[in-house]
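The complex appears here without one of its protein chains, the remainder shown in place.
Going by the order they are written in, the chains are A, B and C; count residues from 1 in each one.
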Amino acid sequence: MIRKKVDTVHEALEGIQSGMTLMLGGFGLCGIPENLIRALAESSHKDFCCISANAGVDDFGLGLLFGAQKVKKMIGSYVGENEEFERQMLAKEIEVILTPMGTLAEKCRAAQMGIPAFFTPAGYGTEVAEGKEIRKFNGKNYLLEMAYASDFSLVKAWKGDESGNLIFRGTARNFNPLMCGASTITVAEVEELVPTGSLDPNQIHTPGIFVDRIFQGSRYEKRIERRTVQNT
Amino acid sequence: MIRKKVDTVHEALEGIQSGMTLMLGGFGLCGIPENLIRALAESSHKDFCCISANAGVDDFGLGLLFGAQKVKKMIGSYVGENEEFERQMLAKEIEVILTPMGTLAEKCRAAQMGIPAFFTPAGYGTEVAEGKEIRKFNGKNYLLEMAYASDFSLVKAWKGDESGNLIFRGTARNFNPLMCGASTITVAEVEELVPTGSLDPNQIHTPGIFVDRIFQGSRYEKRIERRTVQNT
Amino acid sequence: MGLTKNQIAKRIAQELQSGYYVNLGIGIPTLVANYVPEGIEIAFQSENGILGIGPFPMPGEEDPDLINAGKQTITPQLGASYFDSSISFGMIRGKHIDLTVLGAMEVSEQGDIANWKIPEKLVKGMGGAMDLVASSDNIIVAMMHTNPKGESKLRTECTLPLTGVRCVKRIVTDLAVLDVTKEGFLIKERAKGVDIEEIKRFTQGKLIIPDEIPEIQV
Partner (left out) sequence: MGLTKNQIAKRIAQELQSGYYVNLGIGIPTLVANYVPEGIEIAFQSENGILGIGPFPMPGEEDPDLINAGKQTITPQLGASYFDSSISFGMIRGKHIDLTVLGAMEVSEQGDIANWKIPEKLVKGMGGAMDLVASSDNIIVAMMHTNPKGESKLRTECTLPLTGVRCVKRIVTDLAVLDVTKEGFLIKERAKGVDIEEIKRFTQGKLIIPDEIPEIQV
């Protein structure tokens, strides 16, 4: 099997440059690559185009990149909950492209799977459809949507092995598996990195072929955005 | 959670009619719905259109349907290894449509996932492209392929629970997960049916929403097509 | 008078049928989960990747890896499953969800819905709403009959940017239950203590008023 393990987050990010397009896994603060985001926010690189479902919160998640003025363009689906992001958006310091969430997911998967374009019903009759090809199948209207093109995918898994095989946990899976292999380089950080052969081949969510570099993350905060409990 | 369990293969096949289009999981003899095929071969229904990667062998797998003259049209990818099938094909008793295997897989997934059509490079410049729309993306040519429309999906899993959640085993997974939810009705047979709640939610391959009926199969033969061992 | 938000949710819960997979939007729709009738089998899906949402966790048992699309901590129901977002939206796009309940800023006579953007105001994004409304055959909108300015949210045409077209089947407001029909908004039920004149006054789109309109039972 092919080894993908690297020792540090800096090795994991080798080759990243200002102006690149990045896919970042996670949904809000759930399943985000905390170590990679931290390192990017502290790096000298900037002007990224970020593809991610959400924008994080002011002081965590993708918010760290906005706080550090690293993002030139944001492609996302729901970008509330972040004041600095809103300020930059209103001041037109960043360009924002909003996409139906299912379309965003499928555009990542299409990039991963070598599908250049597909039809989806989401957004027909809305401003999302502007400039897009519309076609009717079985009496229903669909938009043609293209696969994303991206330089780095930065994802977070629960467990991984040294060959890049990944297992996610709960709803922290979300966009992470779809972004693996959807960029030129895919970097995965994991809470637990195990030797190759430790994971059941039947239970791997993302085969290592979709991952170029893997490392064990540290200092996971795993912050909860809306702690909600039962009334007792 | 919603119960999908039925007690017999006959209950599982209720509503099936002559002339219907069926998707059948499996690759050769690996991961095929043995109980459902047996029941179909013994039923009074016929003139099926079958969508399946392969055609089985003469006395097992999909071969049982050809032997019982149940198939009017076969949509598959590799249909060798079956003499009766070949005879019917050469005698033009059945219509055969051959499709690149990756395209077949993706057409099933598209049906499952509500994608009416997608572009793929497979078959460009070949007779598979005849009559299909061709479009260039980033300098490369792709064909437009449509999702399948089908009445019943008949699949086989290793384990399943009474809510229709499925786990496959090894390479018996193949087309089975893609066909779940890709037809009007999806029927799953499993080697082991467990109570709802017995399976780890993180390790379910196919969520029960894609399965309408599930039952425990019996008399699994699991025949090996090409037994190959190490020279010792 | 009119229904409270909880009563709107309770009325919508009456639409739940055994065997339904249901996606609940943020806001009033989320409350529907509190009123599932006894004895029916139902599963709630959330588009971030879970089928079979159970109750909120007990204090101290929150798991950061288990949230719903509203980013609230949750627990799984017995028989739940987790999956990636492409499969999650595949369930939606592939019409495997039996009922979608969501909020709206406006609904038109034709069933168009606007619920994601107010021009000149901060836009947070459509999230999964456009996928849901473009794909579901059974969409119920839960909303107040009027906006905070007192203007009708049931209109001849939506004035706000659309989320989807010709998709809403039924609307439950604080004043009434209405179906979207070819002829206009058909009043099916009215809230206790709300008379037809009031519904008429607060409905800008075309209303169809049958002779008998039962009261909403909640």
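By our rule, a residue touches a chain if its C-beta (ideal position, glycine included) is under 8 Å from a C-beta of that chain, and two chains touch if they have at least 3 such contacts.
These numbers were taken from a predicted model, which means no experiment stands behind them.
Novice: Please provide the labels of all shown chains that the missing chain touches.
Specialist: Hidden chain, whole complex, touched shown chains: A, B.
Novice: Quick one: which of A:V6, A:I209 or A:V229 touches the chain that's been left out?
Specialist: Looking across A:V6, A:I209 or A:V229, the contact with the absent chain belongs to A:I209.
Novice: Any idea which of B:P33, B:G63, B:G76 or B:G164 touches the chain not displayed?
Specialist: B:G76
Novice: Name every residue on chain B in touch with the hidden partner chain.
Specialist: So the residues of chain B touching the missing chain come out as 27-31, 53, 76-80, 86, 90, 98, 100-106, 108-109, 120-128, 158, 168-178, 205, 222-230, 232.
Novice: Can you list, in ascending order, the chain A residues touching the missing chain?
Specialist: Those residues of chain A that touch the unshown chain are 1-3, 111-115, 161-163, 165, 181, 196-197, 199, 201-202, 204, 207-210.
Note that in this section only the chains that are shown with their structure count from here on.
Novice: Could you give the fewest steps needed to travel from chain B to chain C through chains in contact?
Specialist: 1
Novice: Rounded to the nearest whole Å, what is the centre-to-centre distance of chain B and chain C, using the mean of the C-alpha atoms as each centre?
Specialist: 36
Novice: Taking the mean of the C-alpha atoms as each chain's centre, how many Å separate chain A from chain C?
Specialist: Measuring from centre to centre gives 29 Å for this pair.
Novice: Averaging over Cα atoms per chain, report the distance between chain A and chain B in Å.
Specialist: For chain A versus chain B, the centre distance works out to 32 Å.
Novice: Considering chain A alone, which of its residues make contact with at least two other chains?
Specialist: Those would be 106, 120-121, 168-170.
Novice: Which residues belonging to chain C are in contact with no fewer than two other chains?
Specialist: In chain C, the residues touching two or more other chains are 50, 82-83, 86, 89, 92-93, 135.
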